[in-house]
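Notes for the one structure printed next.
A single protein chain has been removed from this complex, and every other one stays in its place.
Per-chain numbering from 1; labels A and B assigned in written order.
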Amino acid sequence: MANSVPWALSHTQVVIEVVATLAFALSGVIEGARKRLDAVGICVVAGLAAFGGGTVRDVLLDRRPLFWMQHAGWIWVLLALCVAAMVFMRARHLEPTERAMQWPDALGLGLFTAVGTQIALDAGMPAIVAVVLGMVTAVFGGVLRDIVCNEIPRAFSDHRPYAVCAFAGGWVMVLAHSLAWPQWGALLAAAGTACMLRMAALWLNWRLPAWQAG
Amino acid sequence: MANSVPWALSHTQVVIEVVATLAFALSGVIEGARKRLDAVGICVVAGLAAFGGGTVRDVLLDRRPLFWMQHAGWIWVLLALCVAAMVFMRARHLEPTERAMQWPDALGLGLFTAVGTQIALDAGMPAIVAVVLGMVTAVFGGVLRDIVCNEIPRAFSDHRPYAVCAFAGGWVMVLAHSLAWPQWGALLAAAGTACMLRMAALWLNWRLPAWQAG
Partner (left out) sequence: MANSVPWALSHTQVVIEVVATLAFALSGVIEGARKRLDAVGICVVAGLAAFGGGTVRDVLLDRRPLFWMQHAGWIWVLLALCVAAMVFMRARHLEPTERAMQWPDALGLGLFTAVGTQIALDAGMPAIVAVVLGMVTAVFGGVLRDIVCNEIPRAFSDHRPYAVCAFAGGWVMVLAHSLAWPQWGALLAAAGTACMLRMAALWLNWRLPAWQAG
């Protein structure tokens, strides 16, 4: 999907996408380790976190082959990452803090939103559907991770803007698309918006409204 | 799918379908609020409850576009409903009782069963598969809602006939189909059966058998 992106930017995108996928996978490793899953369970949860969002989007859009089927090398990268993370955490008795994860995760949120929304627009979806599918791409990996770990998905319950940043980024992509921006500009604007909003939300400690009972 | 239904009935069907979808969405809002989800989580759970059953059915049948992709306006209606419900519940400190939900939910159960079974029959599925898919349409929205909220799905655990009413309604649709009834008659008979059974079960306090240990 990066065909029309200039060469240098295309490589930037690949780097960010790698960082994002690995960040999501690492969030799965950490959550799995916290829940005392065994080594196999940790790999599966990491895989769900990394590839789950895009897979749900593609199943809903009936798009094949799935990303991890077409680029099967990524499954090896994921396995290597999981093994390395487990060995490292065992050796160092180190638990990567949630805070350290937040910045690559915010990058991942932005890029997955932009890519997911664009794929849906290219498939001819109406704007709101494309935005929802961009959000699904960015958020449902973590949702599947949390469901398998028997938790209420953090994206829906921690009262910090997460999916809503993806929502805003998706609309930027829709706007850029309707203005016929070049693909790399649209991707950059959408990913940047979602990512910046997420970072601002973390930094300034924004809270989402909740419904308080009685 | 309402092409062959007479105009007046078709409009009745739309009205009931709206009521049903909104009732299912509202059940998601209530469950999400109970579980202290944030505003975004509540909207997602409401969306899963309203569109989840039909989406699972269409993915299993490989039917596209999905309902909410084709009729994207419904996503806006859903968002408006969620915002309105949250504002209203905040303002009134009011928790809609589960009892008040039961009647529109029963209507929704009936109609989603009838429509889901018919779609599966039209896709050439054998009778038992069509009935199962009608049940999936009616029940899996609530199942996804409860899974995301980290609960055992109520449809499987509260020992009240729910899915089984959909099962019975589905067979009425199969029968009507094999007797070549007009579509509107078949829809009415199937939806009516499922809905009446559910109402009778609630009214007369029917209980499903369970397996008691020891």
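Throughout what follows, a residue touches a chain if its C-beta (ideal position, glycine included) is under 8 Å from a C-beta of that chain, and two chains touch if they have at least 3 such contacts.
None of the values given here were measured: they were computed from a predicted structure.
Checked against the full complex, the candidates B:24, B:51, B:68 or B:162 give a single residue touching the omitted chain, namely B:162.
Only one of A:147, A:174 or A:208 touches the chain withheld from this view, namely A:147.
Although one chain is not shown, part of chain B still touches it, namely residues 59-62, 125-129, 132, 143, 147, 150-153, 155-164, 208-214.
Hidden from this view is one chain, which touches chain A at 32-42, 44-45, 55, 59, 62, 64, 66, 68-69, 72, 75-76, 86, 89-90, 93, 95, 147-150.
As a working rule, only the chains that are shown with their structure count from here on.
A separation of 30 Å divides the Cα centre of chain A from that of chain B.
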